[in-house]
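Take a look at chain A:
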Amino acid sequence: MITTLSKTWQALLDFFGPLALVLVIGLVIALTYVQINALFLVWLERKVAGHIQLRIGPKEVGPFGVLQTIVDGVKLLGKELITPRPASWLLFVLSPILVFTPVLVPFVVLPFGENLQVHDLNVGLLLIFAFAGLNVLAILMGGWASNNKYALLGAIRSVAQNVAYEIPLLLSAMSVVIMANSLSLRAIVDAQEGLWFVFVQPVAAILYLVGATAETNRAPFDIPEAESELVAGFHTEYSGMRFGLFFLAEYTNMFIVASVATTLFFGGWRGPIADGPWWFLAKVYLLIFGVIWVRWTFPRLRFDQLMNLAWKFLIPIGLVNLLVTALVLKLVR
Partner candidate 1 sequence: MSQNESLAVILESSPQVTQLRRASRENDGFDFSLSIEPKGIPELARMLKDQGFFLEYLTAVDYGQTMELVYSFSKWIEPDRVQAVCPAWPMEAAPSICGVFPAANWQEREVFDMFGLEFKDHPDLKRLLLIQEEGLHPLRKDFVAGPQHSGDVVETEMV
Partner candidate 2 sequence: MLRKTLTDDTFYLNMGPQHPSTHGVLRLLLRLDGERIVECEPVLGYSHRGHEHMAQTRSYLRFMPNPCRMDYLAGLMYNHAYCLAVERACGIEAPPRAQFIRVICAELNRISSHLLWFGAYLLDLGGFTPFLYAFDDREDVLSILGEITGSRLTYSYCRFGGVARDLTPKFIELTKAFIPKLRVRLKDYDTLVSKNVIFINRTKDVGVITKEQARDYSVTGPNLRACGVPHDQRRCEPYSVYPEIDFEVITADGANGEGDCYDRYLVRMQEMEESLRIVEQALQRLPEGPIRAKGVAQEPAPPPGAYQYCYESARGMLGIYLVSDGSRVPVRMKWRTPSFSNLSILPILLPGTLVADTVAILGSLDLVIPEIDR
């Protein structure tokens, strides 16, 4: 049996090339990192929320409550996976899986350090945006298949919101791409050797950060999960680890979106002294801290105000920014 396995593996390698092995290892590392990241981020969010709200946050389980997330994960694993009888079973079960899986793939192209990138795809940015767009479909599946009016309303709002805010995201990323002349993330980081792009493209940076908060369904754009209006939005009917997967996907998405922001605008793994992955991680978590801070400070935007903000305000600004960048580059070069 072992010989059959090794022969199959050898055949696969011959067919796909050594790149396949690299990708597989990369994805496994990504999967592990996702768990550690979720562990840290959930703890960070609860502590930050607590301190903003005049209280401490988790403190019982582990020193400063660091083990709280693990305990919560164990609790979620132990819960019964309830499927409502009128729900459409296949779509219902498939939805959390489809929300979580595309979130792993962008790890393959993120440049954690100078040589710490699983594979430098020359259309890396395109890959990230393509896979980020898949979660819209999965949320719609989840909301529809739940056979629950609240879930459906939440899913519809989520689709509209995600589609609307993807465009300013792309426009601001495009401004950076035409400056760096490449879609490859490594090339973009290399192009920031002298000056980070956030100083050259401040408008695009703000646009990107706003769009990123909306893409990850975080407050003030968390209409799809608005607890006070729609009970729990599109994940009303999900219990146990299925809910856990939505949760995990949201925090991983936050990490990816912040990593892309770091790469595009804040110089990636570069720093004033000693370049390296520590700078990358520090910048990413600082941005995430900002996102968390915003969540616990502001109330929620109403849905039509949210859409108006995207279509009537952010998109025109993004277009103008792109045109101005193109014009300036044409004149300079």
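Observations, loosely collected:
Going forward, a residue touches a chain if its C-beta (ideal position, glycine included) is under 8 Å from a C-beta of that chain, and two chains touch if they have at least 3 such contacts; residues count from 1.
Per the selection procedure, all candidates are chains of the complex that A comes from, given by their letters.
Since the structure is predicted, the reported quantities are computational estimates derived from the model, not experimental observations.
Every option in 1 or 2 comes from this complex, but the candidate touching chain A is 2.
The touching residues of chain A, when paired with candidate 2 in their complex, are 49, 52-55, 149-150, 153, 219-220, 222-223, 226-231, 296-305.
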